[in-house]
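What you see is the complex with one protein chain gone and the rest in place.
Letters A and B name the chains as they come in the text, with residue numbers starting at 1 for each one.
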Amino acid sequence: MTGKREILNVKGLSAGYGPMRVIHDLDFIVYSGERVGLVGLNGHGKSTLFYAIAGLTGWQRGSVCLNGVEVGRTRSQGPGRYTHLIVRQGLALIPQGDEIFHGLSVEDHLDSGAFTPRAWRERAERKKRILEIFPPLVKLMHVAVGRLSGGERRMVSIGRGLMAEASLFLVDEPSLGLAPKIGKGVMDALMSVDLGGSAMVIAEQNVALLEGRVHRIISMHVGKLKGEASAKFGFETTREL
Amino acid sequence: MDFGFILINALVLACIYGTLAIGISITWSSVGLINLSYGFIFAASGYGAWLCAQYISTFGAVVLMAGILTGALMGLLVCALAFIPIHDKPSFTVRGMIATLAINLIGTQTLMWYFGPRAKSLPEIFGSWKIHLGHIVLTADKIGNIVASIVVVTLVLQWMRSSRRGLEIRAMMMNPHAAAIVGIGVRSTGFYVMAITGGLAGLAAVLLSQTYYISPFGGLTPMIKGVSIALCGGLGSVRGAAIAAVLLGLNEAITSVALGGQYVLITQFAFIILILLVRPRGIAGILDKAREA
């Protein structure tokens, strides 16, 4: 990969649900090959930002460019109406909690992530790669997902996201609700993914899990991003003791 | 009346009604719609096959294909009218059911208006040969019915199990929201599902027309039978529907031998109610977490 390419370019994005406005005029750029950490407390709009990129919010306004294609929409046309088209543009959203298909086996589940024709043809290879990242899944390939434990489910969910032939991975709180050790394991797995030309944004409340392992950390506060300007004057971002 | 003959008859009917029931089951579990316009789709595809036999060709396979295609087309129509506009609106299930009922009313009345109340009959699509198996005579239409319905249903199920679209449909059965995140279009999948199930109804219509006539309201009884089989097997479960079809076919055969033809429906409903009282979600029972009804 030569030079940085803009994978995601969000300009003036506002989004919300009904009368509530969660995201306020947000600008946000993700370059290829980058791992970005998005840090913020509960309710400050991290998930909503991801949902807005995927077109799942109640209403939104502003421009969202994914690989140079405008996928944002201005009017509210019901959440999720165009999500599948946005996903086909190269977005892999790994949502918070368990958005899984309970009755499908792990293998089917991973297959369902490989939606585009090319990914579908290569799904055997892709699956092998996922299994290298998440070795515990090998034994569970034919078990229905509904029977797995929380950590295993999260692995399946993330694995499903990684199966996609996506240029942007949005991972929403991968360690939420998991035991610290398992959460760390999941995070390690995410870090070990070879991104190539794509990019990954990880939303997380626990900064310690991300520290020093992502290219930059952006914090989110009340629907706005903080802490991107300091690079301009050459301050070294030393953290306090 | 000899038992073997009735058993074969029951098996034939079980195959046809089972095809319908599987269509209803798939529709319910994947797009969440109880399609009560099946009677209309059934009658319309019968008329489609009849038109084809009248004007294009009376060759069996062509007529069968015409029926299936008409059914699929009607399925698309129902999807466009009853699924697309309201699938993301509140209380979709009730409204969807009522909408399909309304489509049924409109459709059958249109058929009645256009074709008149006189019944039509299709040519014999499987020829008129027979096989003697011991002292049981198997006519061509019976063997054809059984083979055609089993083959088509198996093909459809196999396709659903192995292909990308099939995975899409199954994923949508489980969790529509997650399906959207994975990149599955709910609307386009709805069209696929309705076309396939409509095609199944068309197949059943042509097959059944070997025994009965085609009339505007002729779809009602098959629909009710299909619905009750699907209900008995557990809405959404293909295996359950197959088992229920065989059980109810047997019940029909035994009742008509032991008690007489007019008691068939009564024993059938007693049987269904009994099963539903024991297992409120049918024989197979829907998978626990598949879709909260």
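In the analysis below, contacts are C-beta pairs under 8 Å (C-beta built on N, C-alpha and C of every residue); 3 or more make two chains touch, one makes a residue touch a chain.
Keep this in mind: contacts and distances are computed from a predicted model.
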Given "4Fe-4S dicluster domain-containing protein", "NADH-quinone oxidoreductase subunit J", "Branched-chain amino acid ABC transporter permease" or "Protein-export membrane protein SecF", the protein name in the UniProt record of the chain not shown would be "Branched-chain amino acid ABC transporter permease"
Answer key for B:Leu7, B:Val62, B:Leu76 or B:Ile98 versus the chain not shown reads B:Ile98
Which residue, A:Gly37, A:Pro95, A:Gly151 or A:Gly223, contacts the hidden chain when the whole complex is considered?
A:Gly223
Would you write out the residues of chain B that touch the absent chain, in ascending order?
34, 36, 39, 81-82, 85-86, 89-91, 93-95, 97-99, 101-106, 109-110, 112-113, 217, 220-221, 224, 227-228, 230-231, 235, 262, 265-266, 269, 272-273, 276-277, 280-281, 293
Please output the residues of chain A touching the missing chain, sorted low to high.
14, 16, 18-21, 24-25, 43-44, 58-59, 61, 76, 222-224, 226-227, 229-230, 232-233, 235, 238, 240-241
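Note that only the chains that are shown with their structure count from here on.
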Whole-Å distance, C-alpha centre of chain A to that of chain B, is 42
Listed in rising order, chain B residues that touch chain A in their complex are 88, 164, 167-168, 170-171, 173-175, 177-186, 287-290
Can you check the complex and tell me which residues of chain A touch chain B?
54, 56, 78, 80-81, 83-85, 87-88, 93, 95, 99-104, 108, 111-113, 115-116, 120, 146, 160, 164
